[in-house]
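Just one protein chain is left out here, and the rest sit where they should.
The block that comes next holds chain A.
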Amino acid sequence: MSGLLNVSSNPHIRSHDTTSRIMLLVVLALLPASVFGVYHFGINALVTILVSVTSCVLTEYVYEKLMHRNITVGDFSAAVTGLLLALNLPATVPWWIPVIGGVFAILVVKQLFGGIGQNFMNPALGARCFLLISFAGRMTDFTYDGISGATPLTALKMGEPVNLMDMFLGNKTGSIGEVSVLAVLIGAVILLLAGVIDLRIPGTYLLSFLFFILVFGGHGADPEYLLGQLFGGGLMLGAFFMATDYVTTPITKHGQLVYGCILGILTGIFRVYGNSAAGVSYAIIFGNLLVPLIEKMTLPRAFGKGGKKA
């Protein structure tokens, strides 16, 4: 035997799960929704996606280079943020909207708070809300096939009928990634099977939302209204891809259940009583702010705690 040996503290083996592998899986799981969005809305959707991802990755690279920090674009978290941001934008936005959004998401929401793992709010959603407030007109311009139509959720709010099958398959207008519930669910199944997410947050989110709509929605148990609410807007995309963002959700298992319930109720309040039809983004970033409190209240009980010595 020649050569020196490594010495370190136990354990000496590691799982092969890494941050970059997790992020790549999320990208993979977002592909069905992205591909459908491009197919549905055409080339501008593709441009929006590419610009948004590039903007996020470049912002992260340039900032870290300037600050002499480790370059972390290799963990693909900036790419995930860029993709999620694009999927939350209408396909009609001009190219500079995703540029501004990407810079805001990575620079203001993520890097200024310390980079990956340190942000208290989902960067993509933070940027989306920033864009909604700043460029309200362009951000709600859901023109599709040359017709500036209302999203099904707005129609639902107005009391107009909606086609549930079209909503499920994606034959409607809305943000790039949220139109096809089916495509989002395929991605969700990928994440669930790969063990990246579990059903704690999405399950409690969707159930508590349904319960809220059932009681306060004003339409009782009308299945068309309930399913329309479930399939409409960014609820599915939000519940499976953004409410489950590790960094901005409670680390405790019970906390995740509480968090999911809070999101469901908040989304219900915003959708039923709010002015705009969309409530998911606001509900999630509001929920993000409650995470430290939820964690504090739901710390697990240490094994054997409270046991008495004989």
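The rule we apply is simple: a residue touches a chain if its C-beta (ideal position, glycine included) is under 8 Å from a C-beta of that chain, and two chains touch if they have at least 3 such contacts; residues count from 1.
FYI, contacts and distances are computed from a predicted model.
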### Message
Considering only the chain that is not displayed, what protein name does its UniProt record carry among "Photosynthetic protein synthase I", "ABC transporter permease", "Electron transport complex subunit RsxC" or "Cytochrome c domain-containing protein"?
### Response
"Electron transport complex subunit RsxC"
### Residue touching the undisplayed chain, where the options are A:11, A:137 or A:159
A:11
### Query
Thinking of the whole complex, not just what is shown, which of A:204, A:249 or A:267 touches the missing chain?
A:249
### Summary
chain A residues touching the chain left out here are 1-15, 17-19, 21-22, 70, 72, 75, 77, 114-118, 246-249, 251-253, 256, 299-310
